[in-house]
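Let's look at chain A:
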Amino acid sequence: MKYAYYPGCSLHSTSREYDMSAKEVSTRLGIELIEAPDWVCCGATPAHVTMHVLSQALPVKSLINAKQTGADTMAVCCAACFSRLKIANYHVLNDPGKKAKINRAVGAEYNGEVAVKHLLEILAKDFGLENLKGKMTAKLDGLKVACYYGCLLVRPRKIMQFDDEENPTIMDAVVETTGAKTVDWPGKVECCGASFSITKTGVVLRLCRDILQLASDAGAECIAVACPLCQSNLDLRQPEVNKKYDKKFDMPVLYFTQILGLAMGIDWKKLGLDKHIVSPLKFLKGKNIIK
Partner candidate 1 sequence: MKIGVFVCHCGTNISAVIDVQKVVNDLAKMPGVFAMDYKFMCSDPGQNMIISEIKQKKLDAVIVAACSPCLHELTFRNTLIRGGLNPYMLEIANIREQDSWVHTDRDKATEKAVRLAKMAVAKAKRNQPLFPQEVSVEKSCLVIGGGIAGIQAAIDISSAGYQTVIVEKEPSIGGKMAMFDKTFPTLDCSACILTPKMVQASQSKKVKIYTYSEVEEIGGYVGNFNARIRVKARSVNMEKCTGCGICWQKCPVKVNSEFEQNLGPRKAVYVPFAQAVPNVPVIDCVNCTYYRSKRQNPESKGLCRICEKFCPAGAIEFDQKDKIIEEKFGAVIVATGFSAFDHKVYGEYGAGRYKDVVTALQFERLLNSSGPTQGKILRPSDSKEARTIVFVQCVGSRDESKGVPYCSRVCCMYTAKQALLLKEHIPDANAYVFYIDIRAAGKNYEEFIERVQDEYGVLYLRGRVSKIYRTGDGALLVRGADTLSGTQVEISADMVVLATGLVSNPETVKLGQMIGIPYDKNRFFTESHPKLAPAETQTAGVFICGACQFPKDIPDSVAQAGAAASKVLGLFSQEHLMLEPVLACVNQKICNGCFHCRAVCPYNAIDEEILKDKSVVARVIESKCHGCGNCISACPVSAVDLKGYTNEQILEQLQSLR
Partner candidate 2 sequence: MEEKKEKNGFEPRLVGILCRWCSYQGADLAGTSRLKYEPNMTVLRVPCSARMSPLFLMKGLTSDIDGILFSGCHPGDCHYISGNMNARRRFVIFKKLLEFAGMEPERIQMSWCSASEDKKWADIVDSVTIEVKKTGPNNKFK
Partner candidate 3 sequence: MKELIDKAKELLKEKKVETVIGYREIRGCVVPAYVDSPCDADCLIFDKRCVYNLANYLKWFKNKNVALVLKGCDAKSINVWLQEFQIKRENIFIIGVECYGVMNEKSADAGLSDKCGHCEAHVPNIYDAVIKHQGDKKESVQGEPFKDIQEFEKLPHDERWDFWKKQFEKCIKCYACREICPMCYCKECIVERNIPQWIMSSPSVKGNFEWNMVRAFHLAGRCVECGECERACPVNIPLMKLNKKLIKEMKELFDYSAGQKEDVKSAIDDFYPEKDIKIDDKMIR
Partner candidate 4 sequence: MISEMKKFIISKNELKKILAGIVAENIKLIAPVSRDNAFFLEEVSDAEKIAWDYSNVVKPVKEHIFPMREVLLDFGRGTDPPALDEPEARSSGKEKNPAGNMPPVKEQVIFGLRPCDARSLLVLDKPFLQEKYVDSYYKERREKTTLIAMACLNPEKTCLCSSFENGGPFSSAGSDVLCVQTGQDEFLVEILSEKGEKIFKNPSFAQPSGEVLKKLENLKADSEAKICKALKVPENLRELFEAGTWETESLSCIACGICRYLSATCYCFNITDEFEQRLRYWIPCSFKNYTKMTSGEISREKKSARFKHWYFHKFSYHKDNFGEYLCVGCGRCIKYCPVKIDFTEVLGKIGNSKQEQ
């Protein structure tokens, strides 16, 4: 189980806890993540708006470097990076015209031989849910989690082929291996406002309010996410949402890798649980999941 690992810029900065928990969980499960040598920015959402070829050349550059690790699959945690790499591979495999342009821009021959997988797919499909359940030492059966997928993971369906784009269930299955209960709620793939968080914060506040409202209506105690941008919008903006719409949301927003880490008995400092705005520590102590 050897994968080239593409952390992406946010996992090295604002959402370091996602990187820490992902690495901890993987090493504990025996999944070897070798960081792709001198990977570059994946271009995220702004790149394909400015220059199409650039938005695909950047991920291809990293995919070519990933070949040096000897693994034939690149593991990705961040939803935006996952989407960009997957789309680049799709164009290289299916559109000879674009492939020629990309190869010319990158200056090397790349035919889409490196596959791209999200950590969720690796855990659920390659590693297998049963083995995952076996690895869980502490049962979190008191915890009620709402799994939030966001939009980049599941769409566009033809290219991502990740899960059912209306009602995805892969994260629910992974989280349920820890014994926690996941709630069925309609906000799984609602938009969180993404990068409007900086330019039009009002929009993000309104959208996050809806999501948090739907989650709490469904009886969830915390939200599991797989994308740093969704996490920051829901977590960072939660106090402002409370202020603007005089709500009393106190909903911790955790990465699914952190939840897995807790269930595997990893110390919460190693999982970066102290880096959240809405601190989950009090809540987890209440549930005596952590001391």
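Simple rule for what comes next: a contact is a pair of C-beta atoms (placed from the backbone, for glycine too) under 8 Å apart; a residue touches a chain by one contact, two chains touch by 3 or more; residues count from 1.
How were these candidates chosen? In short, all candidates are chains of the complex that A comes from, given by their letters.
Remember, it's a predicted structure, so these values are computed and weren't measured experimentally.
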| item | value |
| --- | --- |
| Numbered candidate touching chain A, per complex, among 1, 2, 3 or 4 | 1 |
| Candidate 1 contact footprint on chain A (complex, rising order) | 164-167, 186-187, 190, 213-214, 217-218 |
